[in-house]
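Let's look at chain A:
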Amino acid sequence: MSVKKVLGAAALAVALTACSSGGSGGAGTPQGEKSFSVGVTTYFLSHLTPGRSVASNVDYALFTPLTTVDATSGKAVNAVAESIETDDNVTWTVKIKPGWTFHNGEQVTAQSFADSWNATAYAPNAFENNFMFAPFKGYAELNPADGKPSEKTLSGVEVVDPATLKITLTKPLSLLPYVLAQTAFAPMPKAAFADLPGFDRKPIGNGPYQLDGEGLAAGVTKVALRKFGGYQGQAGDADRIEVKSYQDEAASYRDLQAGALDVSLVTGNNLTDAAARFKDRLVRVPFPAVIYLGFPLWDKRFSDVKVRQAFAHAIDRETIVKSLLRGFGQPATGLAGASVPGGGAADCAACSYDPAKAKALLAEAGGWSGPLKLWTYQDPVNTVVLEAVGNQLRANLGIETVTTQTQPVDQLYPNLAAKKIDGPVLLYMGAGYPHLYALADQLFTKTSASNVTGYDSPEFAKLMADAAKAGQEEAMGLTQRAAKLAMDGLPLTPLFQPVGGLAYSTRVSGVKPEFLGAAVLSAVKVG
Partner candidate 1 sequence: MGKYALHRLLMALPVLLGTTFLIYLAVYALPGDPIQALAGPNRALSPSVEQALRERFHLDDPLLVQYGSYLKGLLSGDLGMSFAGRPVSEVIAASWPVTFQLGVTAWLFMTVLGVLLGTVAGLRRGRLADALVLGGTTVVMGVPFFVVAYVAQIVLGVNLGWLPVSGTDAGWPLAYVMPGLVLALYGLPQVARLTRTSVLDNLNADHVDTATAKGLRPRAVVVRHVLRNSLIPVVSLLGVSLGYLLSGTVLIEGIFNLPGLGYQIFTAIPQHDGPVVVGVGTLLVLVFLLVNLLVDLLYGILDPRIRLG
Partner candidate 2 sequence: MTRLESLPGYDAAAPLLAVSELRVRFGATTVVDGVGYEVDGGQTLAVLGESGSGKSVTARAIMGLVRPPRGAVTAGSARLRGVDLLTLAEEERRRLRGTTIAMVFQDALSALNPVLSVGYQIAELFRAHQGLSRKEAARRAVEVLDLVRIPSAARRARDYPHQFSGGMRQRVGIGLAIALNPQVIIADEPTTALDVTVQAQIIRLLGELQREHGTALVLITHDMGVVADIADRVAVMYAGRVVEQGAAAEVYARPAHPYTEALLGAIPRPELRGRRLAVIPGAPPDPGRPEPGCRFRPRCGYAGDACGQQPPAREIGPGRLTACHEWERVTTP
């Protein structure tokens, strides 16, 4: 073996790979075809099966569920559903519009929905969205505490005829149309069940766009969507959409700046830069979520509501949002922001900044002794906000030693569940569907997995149950009363409602956010 040979082999290898990758990159688009590219985080492209999807804008481009939530009115409106009717909020009859087909031409029928839902609700499939089917009758049989499930289908989902679906719940849920708007409840064609892993990579949906090319595979950072000609809803404008995945929004924003991308989410400090750089091509997106400081109610030091009120009053939300977040956020005056239907009320009395009152309340409660530890999970924004909160608590309450601790998500949540966290914890909670009920339910219902404070109020539970039974208008009022009640109990104090941004290049227009903040792909206009 000679040196020359070794070098020669290396050079050859480089040349070969250069050729092979050169071929795949920069595939030209035919003349006259309207196309644009959009950046998303890798999380958006983790899975594309309805039962595993994360309800991202890509999911909504590929699938259209029974309903959608109208971004302007905040109401659930019919999509594939012709009508959704109920008398008691327990038994529901869904009529399906005729003429809808999957990308492979298969008819979208009641059976398509039933198949999809059964697959997700069936525990051994281990689809991540399985938990969403808990309100359905028959869920328990498919998800026994141990052993194999005795059934393979939900008894609460009944195909009456190809156009009619009958849904039975275990208890009333007036907000079902909102729930059904998530891609977890989208239909699946027969072809999917021959090869579920294959379907997850390259799903056949019923949405305005279909997946082009290979689809998802390990190491794929880019998928192409092509306009689906047979779509029955509002068709998209672009013929082709290139979806690129990034580790975080900052990376995709950098590509947007460099002109390699047309639409990108913007978060954190990049918003300030984007506001200056993109001006009117930056859309402010209020997220249907809240960032809050939760109190460990199992910790004796926080059992007195006055202590919790003192903490709540000692935090200067305005300044945190203005200085730290550069105005991209909504200082919380209540649980939910105006972007969440039913939200926007100033239901948090203790959320006003009042250091004097805070000190007085703490003194009344017997003062504070010893160190204070604040917790959150690893996230750049959380960490910075938590540190600011710590500084304010130290300054305004006179607590000497305030430390902060961050843990990975997979450590923090189990520790919270085991009540091993010994201080207030800063967390993010997004509404599962666009309704105040969702947020209140997730945070305060005793059995909810995301009720981390241990809040337990029969009065609250009663109001929520009433709301679930009531009609939509009445339900809203009841939910708001429940939220106010919880806020008075103050198991947690909201800090702010996060605001993100969507920035876009001059090549596109009509960029508007969907419920989770990402751009509605079918609404983007090219040129």
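Here, a residue touches a chain if its C-beta (ideal position, glycine included) is under 8 Å from a C-beta of that chain, and two chains touch if they have at least 3 such contacts; residues count from 1.
Selection criteria: all candidates are chains of the complex that A comes from, given by their letters.
No experiment lies behind these values; they were computed from the predicted model shown.
Chemist: Any idea which of 1 or 2 touches chain A in this complex?
Modeler: The answer is candidate 1.
Chemist: Using the touch definition up top, name the residues of chain A that touch candidate 1 in the complex.
Modeler: Per the touch definition, chain A meets candidate 1 at residues 1-3, 6, 10, 13-14, 17-18, 20-26, 42-43, 46-47, 123-128, 130-131, 134, 142-146, 149, 197, 200, 217-222, 244, 246-247, 251, 254-255, 257-260, 377, 379, 407-411, 413-414, 427-430, 449-450.
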